[in-house]
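Only a single protein chain was left out; the remaining protein chains are all shown in position.
By letter and in written order, the chains are A and B; residue numbering begins at 1 in each of them.
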Amino acid sequence: MSKFWQRLYMGLIFGFLYAPIAVLIVFSFNEGKTRGSWDGFSLTWYQQLWQDSEILSAVTNTFLVAIITTIAATIIGTLGAIGIEQYRSKQKTLILGLNQIPVINPDIVMAVGLMVLYRSLDLDFGYLTLILGHIAFTVPYVVLSVLPKLKQMPRSLPEAAMDLGATPMQTLWQVIIPYIRPGIISGALMAFTLSIDDFVISFFTTGNGVETISTMVFSMARRGINPKINALSAIIFVTMLVLMLIMNIRTERAKR
Amino acid sequence: MTQIELQNISKAFGSMTVINDLSLEIEDAEFLTLLGPSGCGKTTILRIIGGFEQPDRGRVLFEGKDITNLPAYQRPVNTLFQSYSLFPHLNVYDNVAFGLKIQGLKDNEIRPRVEEMLRLVNLSGYEKRSVDRLSGGQQQRIAMARALINRPEVLLLDEPFGALDLKLRKDMQIEMKRIQQQLGITFIFVTHDQEEALTLSDRIIVLNEGIIQQIGSPTDIYNEPINAYVADFIGESNILEGVMHADYDVTFSGRRFTCVDFDFYPDEAVDVVIRPEDVTIVSPEKGMLEGVVLSCLFMGVHYELQIRVGQELYLVHTTIPRKIDQHVGIVIAPDDIHIMRKGEVEGDEDI
Partner (left out) sequence: MKTYKRAAAPFLLWAAMFIIISLVMVLYYSFTNEAGQLTLANFQRFFTGSTLGTLWRSLKVAFLTTVICLILGYPLAYIISNMKVNFRTTAIMLVVIPMWMNFLLRTYGWVTILSKNGILNSLLRPLGIAPLDLLYTEGAVTLGMVYNFLPFMILPIYTVLEKMDHGLLEAAADLGANKWNTFLKVILPLSLPGIASGVSMVFIPAISTFEITALLGGNKTNLIGNVIEQQFTVTGDWNYGSAMSMILMIFLVISLLFSRNEDTDNEQPTPTHVMTEERRREVIDV
């Protein structure tokens, strides 16, 4: 395959991947409300976005849920990984097998399980069920990103700390957690991203008018999406892009 | 004065017994070495003293107090780990200061002591360095400083020189001995390297399969190994099957020899141990035994010869090279013939 054809192919695939994003961003500046026809440039949808309480509360909910989920899942998952590592290999295999179920299982099966569980516990669907659901499906990913770091840690490292007089608690905070921190950070990032991006779990576990961006987009899509959503997605996309660029530049610098 | 006492310690991992009813007394301020091949239980003994393993049976006493169930962080002993185990997220200063910070000491109390420790290990001025930028030898010294800053009464050392090259290892051995003498604390040292053990120790304990074979000073152990195992492990040895007819009268390699050992049963089967450097090579007609040279290797200071005598192989150290296939004679002096009861270990003679 010549260079030209390779480039062309890449261009086509990337065009495919970015086409809807470009469309969303371009139409966020569209004067009119109809999709697909350009009525001139305007920032009206961006202005209206700030007055739309439904959208704003969905955005707040999304980030609120993601932050609480990240904190809880990171704590549960990190401590879980540390504890699991102490179990004998047979028990460990069993526990890790359990941990794997939500990762392999389709989201919808997990969501149905949560729904059924909440009903049997007689919980009201809303913030609590939504957050519990998000914690439930992100914990395994934290465990899986912390475990390799723990395996890397020599057994003698915590022993050295205790040898020097550190209690198990001090050892945990001053030696183990600093050592596995990269794993914890990537686990937390993953939990955050999964939570922000989630639709299926949220859709089944929320209620009483509590909406996230995903559930809002989904319900709006049925009755026709407001271009304000385009403006919102443009903002989210640009923010993410900038964040990623900053992170990448920083890691590049750190490498040097 | 006895500082640490192990009483009837047994330890098994799963179905594997690692230590079997072991008792041991360790003196204050001595340099004690636990010597044995890998899997002999020496590291486990160290870990039991350090508090990282619990014995299945038996007690650990420290200055007469039972510390068997005391967790590692409450014991007045510190460990120098095989892999150094420096904390990678802390710099040199914070690594050394770790123990003192844990004790809750103030910075102005910690700083002079860290500096003192770094002086002790000859690494003053390295405070700000990151530990992964240090060489193996430097990491070793920092680990030592970190372990000693708590002013332990006992330092446990688990094969600390394993990862160092030969030259550095020799330097560190000398340094360690100096530090031990300077501080006057007990060092319990684990190694499989007999040369290291002989150089450093006040006392050596030779272990095999969780059982103490022999306890003694380096000279005792080298010159008077209690059994063929110890003889073989400490230095190189020729170990031959022999029969003790009467006091001072032994047969091996098909010939009767006069020796200096006595007090055996009549015609008792024994192990005969002869150090390679104690075998003298003479012309065939003058020898007590006659053999053929199979190989001759130059070892730097001496030549190492393999000589076939009948069905047996003798390892011989000599300063004069011999030709391969040359016929030679062998002479062994009576006090170079060490007779050992089969399977005897430390303590048997008391029974």
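In this text, contacts are C-beta pairs under 8 Å (C-beta built on N, C-alpha and C of every residue); 3 or more make two chains touch, one makes a residue touch a chain.
If you're wondering where the values come from, they're calculated on a predicted model, not measured in any experiment.
Across the entire complex, contacts from the unshown chain go to A. Only one of A:50, A:87 or A:173 touches the chain withheld from this view, namely A:87. Of the candidate positions A:49, A:65 or A:114, contact with the unshown chain belongs to A:114.
The hidden chain makes contact, of the residues A:54, A:124 or A:197, with A:197. Listed here are the chain A residues that touch the chain not shown: 1, 6, 9-10, 13-14, 16-21, 23-24, 27, 34-37, 75-77, 79-87, 95, 98-109, 112-117, 119-120, 135-136, 139, 141, 143-145, 155, 158-159, 168, 172, 186, 189-190, 193, 196-197, 199-200, 203-204, 213-214, 217-218, 221-222, 225, 229, 232-233, 236-237, 240-241, 244, 248.
Following the convention adopted for this analysis, only the chains that are shown with their structure count from here on.
Partner chain A is touched in their complex by these residues of chain B: 50-52, 71-74, 77-79, 81-83, 85, 87-89, 98-99, 102-103, 146-147, 150.
Residue ranges on chain A touching chain B, taken from their complex, read 154, 156-157, 159-168, 170-171, 174-175, 178-179, 181.
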